[in-house]
Structure formats: C-alpha cells, structure tokens
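All protein chains of the complex are present and in place, except for one that has been dropped.
Moving on to chain A:
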Amino acid sequence: MVLPPVKPHPHIQEGDLVVVYERFDSMKQVVVKSSALFGNRFGNFRMQVCSYSRLTNPSTPRTKILYAADISMVCTFLELEPGSTVVESGTGSGSLTTSLARAVGPEGAVHTFEFHEQRCQAAAEDFRQLGLDSTVHLKQRDIEGQAFPAELAGQADAVFLDLPGPWKVVSSAAQTLQPNSRFCSFSPCIEQVQQICLALSGHGFHYIRSMECLLRPHKVRSITLGSGISEAHSPHNAGQNKKRKRNDGRAANQNAQPAPAKIASPAAFLAANGGNSSMPPLDQGPAAADFLSQSSPCKMNDK
C-alpha cells in the first residue's frame, strides 16, 4: 500500500525512507544518507541525485498480511475518517495498521495489540521509521486471553480483528465500540467466519455481512491476429505475409472463418489475464478465500 509520510514534504531529506523504482515494476527501499552510495543494476549513484517516489509500505511480511483489495474494503466498510479512533488486533506485520493510520491521519488514533514479542518489536520499529508513532499506539497483549484494555471502553469508532479465534473477543469489542459504529473481522477459513457471525448476533450486532474480495492483475501485450486461412491463399494480404507468419502459430485459430474486415487492421491490443498462475480461478470455492465479516453493533441510544 502506498503510504506517504505523515507530514509530507516535497523534497527528500536526510534519513528519509524512499522507494526507488528501478524499472517499470521493480522497486527497492532506501534510507537516504548523503554520505552513502545507492547501488543497483545500473551502477552506483550518489544519494543526492536519486529520483524518488512516494513511500510504500516497507515491511517485509512477517505474517500473512492483508493486501490492497482487503485493505481498501476494510477502510471503506469501517467508514474511517480523519480523526477516527480504531482498535486492532493482531498487528502482525503492521501492513493493515499503516493503512488504518493513513486513513485516520495524525488527528486520529490506532490502538493495535500483538502478543508475539518479536513481531511487536519489529512493528514498533517500522512505525517509528514511518513517522507513525504518534498515531499508532502499539502494545504487547494477549487479546483473546485478556480482552481489550478497559480504558478503551466506548472509545472506538471501529474495531478490526485478524486473530485465530476472533469470536472470543466479540464481547470485549462490543464494549470498546461506541454506539452505531463498525466492526470487522478477517479470517481465512469459513468455519471461523461462521463462529464469528454467531458470536456477533449473540452480542447485539446487526447488519452482519460476510464477503470475499479479490483483485486479479492483468498484463497487457499486443498481438496480431491472423485471418485463419493459409497466408498464401488469402486474397487480402499479399504484402503482409512475412509479418503475419510470425504470429500465426500463436494467435490464429485454424478453424476460424476468414474475417477480411479484421485483416484491414491487423494490430490489436489484447489484455490477457496475466499469466499469473497463482491467481485462483474466478469460481474458487470458499476454502481458498479470505473473508471479511462486517457489522455494526446494535446499541440503542434510548431517547
């Protein structure tokens, strides 16, 4: 996720973390030191002359992390605004935490809890480096065992859980939330989703929705389509034989009818679903999916 510094400044300064895109799609993170050299495949550069791009989330994942599609849905369905207070557990790599912090801004607060000591320390270091330490309040705590701290009761505009047993925390989440505010839990398995949904309706949450979201990346390349009949016999393209041949094996469908109208403009753009074999097919079953259960608690303000 793209994340700018809390107070963006237009020029690179000493000690800044920057992301250097070396090519169209490969990137590197660098902390700027004027005395140091930046080396990449194109040689060594003095730091002062690097061109820069906006900061992106620099954590290497330490746990299963949330990615763009999930993050955007979480921020939108939690209805976050600048100044909101969000409570989160577990922090994990902090991937989502940084996006929550970006959404609530320096005017808001993210209280995030992680029970694993090393992850906690590593995340704290990341938040400090990103300049988020005034927005993100990270504590080491076993949330499933100890619940959220009592002093957060009634404080949160939103609660987010990414825990192995989120249903154990629902009652504490209900106490932490303000009336008519949002709750979201992220689980990789449908069984967890079922448990959390039952727990939610038992604790007065309403409008419970379970959803799955996915982004499928596409690559783009140009190909030329043939007419489908042997080049030598085609009446339309005597002069184009050489060029067409190259593409024939790949693109032409031998059974296709000749399509003279298309031959007139043989160059066509094709957006192919990008050869990314790790992407699940469109009709994947729930077992492979991640789920979000979102809801708002039913706490009536009596008149």
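Note that contacts are C-beta pairs under 8 Å (C-beta built on N, C-alpha and C of every residue); 3 or more make two chains touch, one makes a residue touch a chain; residues count from 1.
We take it that contacts and distances are computed from a predicted model.
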| With one chain of the assembly withheld, which option in "Ubiquitin-conjugating enzyme E2 G2", "Ras-related protein Rab-17", "tRNA (adenine(58)-N(1))-methyltransferase non-catalytic subunit TRM6" or "5-demethoxyubiquinone hydroxylase, mitochondrial" matches that chain's UniProt protein name? | "tRNA (adenine(58)-N(1))-methyltransferase non-catalytic subunit TRM6"
| query | If you put the missing chain back, which residues of chain A would it touch? | reply | 1-4, 6-8, 10, 21, 23-25, 27, 51-54, 56, 68-69, 71-73, 75-77, 79-83, 99, 102-103, 105-107, 179-180, 190, 193-194, 197-198, 201-202, 204, 206-222, 269-271, 282, 286, 291, 293, 296, 298, 300-301, 303
